[in-house]
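Take a look at the structure below.
The other protein chains are all here in position, but one chain of the complex has been omitted.
And now, chain A:
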Amino acid sequence: MSLKEKILSSYLAFEDYLEDDSPIHDLRNKAIKTFESHGFPSKKEEAWKYTSLNALLKEDYSIFPKKETTIEFKEVRKYFLHEIDTFKIVFVDGVYSSFLSSTTHDGMDICLLSAALSKDKYKPVIETYFNKVAKEDSLTSLNTAFAKEGAYIYIPKHKEVQKPVEIINFYTGSETALMLQPRNLIIVGENAHIQIIERHQSLSENAVLTNSVTEIFTEKRAFVDYYKIQNDLPSASLIDNTYIKQERDSVCSVHTFSFGGKLIRNNLNFYQYGEHCNSILKGVTILEQKQHVDHNTLVHHIAPNCESHQDYKGIFDDNSTGVFNGKILVEKDAQKLDAFQQNNNILISDKATINSKPQLEIFADDVRCSHGCTIGQLDDEAMFYLRSRGIGEKEARALLMYAFANNVLESVKIPELKKRINKLIANKIGVNLGFNL
């Protein structure tokens, strides 16, 4: 039985087990049909030209974990931003862990999608927002069909959330291979502020494939800073589908730090519906061995007087491969736009590859759009300069890599997170320079 067939038959069982009156019942049925007709994307599709899921799809994934596993906080403490107080929404093998979590309903909802789907009082919100910005492509539809659990965040207007929210998905390896479909719904009200950190972390050598969907709605003048930490084990793969709908004067930034994992595909989509929106997309990717990371971004400019800034840096060693496919789509009415896209790459090994492709589709005439892409090596002159000052080869290399990634790191607004990422980078390149840039 192929994975697709297995998924389709599991869906029937899943439907039986769910209660019928779920507000998204019809959506699910529609979504599974979409998945059934399209199947998994293949390299024949332009958007998947450089990323093949074939090897991943050969695994015999369980669609639902059979048993619940508990983990001790001390085993996983290091994956949290434990130096500061945070809200935590934690899932273990796709199941909510109240024990590891720390949530609130105190004037705002930082809780669970399953609760939002099952309680009447959330019904209007679900009807207004759920699946309203997500694309109906096959992977998103697959997630919609099985959507059951994830983070549900609703911040009412004028609320400034004082602590960052951590959304962490652990995978224990309780099954030999598991496929997960986390679904997050985040609504940030008018003039509200929030910082969110999302992480997927496997604790085992067993294979895991996560196909996650996150919908974010930023209302008028809302501020959202979203950080994705992708530093998983070589047995873990992630397809991240994130959709952001922005209303006027809102600012939303997404930083993606991709350091570990077998295959990562980031489908990051911004839709600017109101005037004076600002969308910020930044990424640092540092890969080695046979890792593969594909950043597929879309910024859809619909309203006038908006901005977008994309800045992705990649460092590729060994046989690793990277893809950057950045699309800027400018509608006729999106005049006076300022859109910027930059993708810079360093290839450390001559076996590493990067495919970088900007895609600009512009239907407005009064816009400023700039894009640039570089692919290079570490500069020999710079290496000699640093080494002649007593800095060893490895450290000099590391310093140049830090420097290369620095302007992305600089814009991380949570100091403890910035330190943590600095440390991850230091570990990744195997040095400790004893300071943070």
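Convention: contacts are C-beta pairs under 8 Å (C-beta built on N, C-alpha and C of every residue); 3 or more make two chains touch, one makes a residue touch a chain; residues count from 1.
The rule is short, and it goes like this: contacts and distances are computed from a predicted model.
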From "ABC transporter ATP-binding protein", "Dihydroorotate dehydrogenase", "Fe-S cluster assembly ATPase SufC" or "Dihydroorotase", the hidden chain's UniProt protein name: "Fe-S cluster assembly ATPase SufC"
Residue of A:Glu275, A:Glu331 or A:Glu395 in touch with the missing chain, whole complex considered: A:Glu395
Residue among A:Glu72, A:Asp120, A:Asp365 or A:Glu381 that touches the chain left out of view: A:Glu381
On chain A, residues whose C-beta touches the chain left out of the figure: 379-382, 384-393, 395-396, 399-400, 402-407, 433-435, 437
